[in-house]
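One protein chain is absent from this view; the other protein chains keep their places.
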Amino acid sequence: MDTHETAEATTTPTEEVDWETKLRYFLNSDFVRSSPFWGIPFLVMGVAVYGGMGFNIAISLTDARGLTPPDYSPGNLDLEMYTQVLGSNAFLQATQNNLVLLVTFTTICLVLGLFLAVLIDQGIRYDDKVQTIYLLPMSLSFVVTAQLWLWMFNNNNGLLNIIVTAFGFQPVDWIGNPSIALGSIIFALIWQFSGYTMVVYLAGLRSLPDDQFEAARVDGASTAKTYLRIIIPQLKESSVSAAVVLMVFALKAFTFLYALTGRYRPPNGTDILATLMVRQAFKFGKWAYAATIATYLMVLALGVIAPYLYYQYRQGSL
Amino acid sequence: MAHLALEHVTKVFEDGEDEIVAVDDVSVEIRDGEFLVLVGPSGCGKSTTLRMIAGLETITDGEIRLGETVLNDVRTQDRDIAMVFQSYALYPHLTARRNMSFGLEESTDLADTDIDERVTEVASMMGISDLLDRKPGQLSGGQQQRVALGRAIVRDPEVFLMDEPLSNLDAKLRAEMRTELQQLQEQLGVTTVYVTHDQTEAMTMADRIAVMNDGRLQQVGPPLELYHAPENLFVAEFIGEPSMNFLSGRREGSSFVTDRIEYPFTETIADAVGDAEDVILGVRPEDVEILAAGDGSDPAREFEMTATVVEPMGNENVVHLEFPGETTGTEDLVAITEGLREIEENESVTVHLPEETIHVFDTATGEALHTRQLELDAQALRL
Partner (left out) sequence: MGAINIENLTKRFGETTAVDDLSLDIADSEFLVLVGPSGCGKSTTLRCLAGLETPTAGDIYIAGDHMNYRVPQNRDIAMVFQDYALYPHMTVRANMRFGLEEEEGYTKAEREARVEEIAETLGISELLDRKPDELSGGQQQRVALGRAIVRDPEVFLMDEPLSNLDAKLRAEMRTELQQLQHRFDVTTVYVTHNQTEAMTMSDRVAVMNDGRLQQVGPPLELYHAPENRFVAGFIGEPMMNFVEGRNEGDRFVGTYVEYPFDATIRDAVDGADDVVLGVRPEDVAVDTADGVDESDLGDYEFVMHVSVIEPHGDQNVVHLNHPGDTSESDLLHALTGGTDIFEQGSEVVVTIDPSHVHVFDGESGDALHNRRIGPEAEVTNV
């Protein structure tokens, strides 16, 4: 009651408060009370992710290699490694392979996933078992996928060559031939990832209300036209988010290639930036050189992510 | 000629072993240019009926005809109908203009310039010309509603189907759109089937109302006919807000008797009731008269009651009344009095139930045995 009376006595709308009340007010505020929930992830994220990125960039500016620890003295920091990397044929070849992988893999995955999703949505609208079958490859580890496709691609007794020879053709060296090795690998990756894009599209399709289909039918549109003009344009969000995941994966598809041979050197004609980086770092001990490749890789990944973030920002979701 | 006829239409949904009869043997004829409102509580089969007319549900049994054509096996795309959905179902990625032109592009061979002209014309009629280049997400609920209507109108179909199109609008806007929609329909003269659960919409907009319950058609007729001459208990209760009052009791001689009251029937009513035993007396709240002390002139039909709750609405008061000695806590009658008439809670009042205003229903079947007398002629009821 005391506070009440003093408050009535003052003429200002807000009462005068002592520092204790102000402190209590501050401690009660949403900012302070919610801090354990956002503060800890914020800290961990800051150190582990952004700290690591900074460390990598710092190394790339030195000339560190072999067993000598990197020298961070200001005179030793320069962009020499960056020009050196850009001038290397291996790097340019890896970048080219990487871009081919990125574009074909992402495009085919999206188209195939969409096609499967529409089929499932049309034919068996309520059967979830089929989805599981398509999604299963996604749950396998890359090592298992790599082993599985090694068998499939095997020159002598692989399933693919059994089929090819059955039709009277010469057996194909799927992985050994540099001009088709990349294609074989993209094929295996599509096998693994098209299930994922299908699920993303299916979720997008399921979230569209039935009345969109019905309104289009009442408007006189055929099923094909309905999908083409009404449904697929509304799956833009799904396409963008699936594409970003696929592209980022394509940039750093290291595990799969490494598991394919069990060595730092992937099959000829399939070297990509991630494998090149690991090989330079852990096989040759060229730390600064590898860190530079890693930085270029990050810039490429940013090139994929940034437009996506900008798109999200435009949509108002950020 | 867009004369729409439903003949013995039945819809059965299979749910595993069970069969659910959603629509049960419904027959109704809708004249060319008529505004028919299908009304009923949720789950009564009204939406399923509309969806069968649209071709979005198959017809289990019976026949739907438009003019001379049997629609049963005609695809939705080939029926000359336009539908307005409860959620509007606008295409979110297309502008209002493209939303409106889509149907014409898909269902006709019109040239783009003709389509554009039609869209512009309808848009100006609906007052949405400045909104044509916006997407649905940038429009308010009322504006989306107009675009959805425009999309239907631009097609110039034989039949409009509307599925609770006003239920997502707030009360004031709904009242406005009610009038507007009705005027539009009159102006265009297109046969319309309108589904709603809101009896006010049904009353104010319809040429005729079809009341459904439990998959069955209860009564079809002009609004005031349903209001003043309901054929059964369900229609009597469903149409009108607040609901008609019902008193359950017995017929004894030519009187209606409950534990609390005895109400003498006039000769006409007694004849109509005949020898039914258990009957229900019905009277509309606005027909229950609350008399000032000593004003009565019909003592046999006047009763002492207590006002339990008075709800002021401004223009009128809703008075909840109880017979004395009642302990159930539920009121016996609800009356509507004039706005400035003051009645205190817990006040004792004299209540008059005028003989010409009462309805009598058979308890067992729910059928109306007698409906209120009206000084109006049948023509006036049809407005």
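Order of writing sets the labels: A and B. Residues in every chain begin at 1.
Note that in this section a residue touches a chain if its C-beta (ideal position, glycine included) is under 8 Å from a C-beta of that chain, and two chains touch if they have at least 3 such contacts.
Note that the coordinates shown come from a computational prediction; the quantities given were computed from them, not determined experimentally.
Undergrad: Using the touch definition from the header, name the shown chains in contact with the chain that isn't displayed.
TA: Taking every chain of the complex into account, the missing one touches A, B.
Undergrad: Of the listed residues B:183, B:348 or B:365, which contacts the missing chain in the full complex?
TA: Candidates B:183, B:348 or B:365; residue touching the omitted chain: B:183.
Undergrad: If the hidden chain were put back, which of B:23, B:71 or B:239 would touch it?
TA: Answering carefully, the residue with contact to the hidden chain is B:239.
Undergrad: Tell me which residue among B:103, B:157 or B:285 touches the hidden chain in the full complex.
TA: Touching the chain that is not displayed is residue B:285.
Undergrad: Spell out, residue by residue, where the missing chain touches chain A.
TA: For chain A, the residues touching the absent chain are 1, 3-4, 7, 13-15, 21, 24-25, 28-30.
Undergrad: Counting contacts across the full complex, list the positions on chain B that touch the omitted chain.
TA: Looking at chain B, the ones touching the missing chain are residues 42, 170-172, 175, 178-179, 182-183, 197-198, 200, 203-205, 223-224, 227-228, 239-243, 284-286, 309-318, 320, 336, 339-340, 342-345, 374-376, 380, 383.
By our rule, only the chains that are shown with their structure count from here on.
Undergrad: List the centre-to-centre spacing of chain A and chain B in whole Å, with centres computed as mean CA coordinates.
TA: Using C-alpha averages as centres, the distance is 55 Å.
Undergrad: Show me the residue ranges of chain B that touch chain A in the complex, using the header's touch definition.
TA: Within the complex, chain B contacts chain A at residues 54-56, 76-78, 81-83, 85, 87, 89-93, 102-103, 106-107, 151, 155.
Undergrad: Mind listing the chain A positions that touch chain B in their complex?
TA: 209, 211-212, 214-222, 225, 229-230, 233-234, 236
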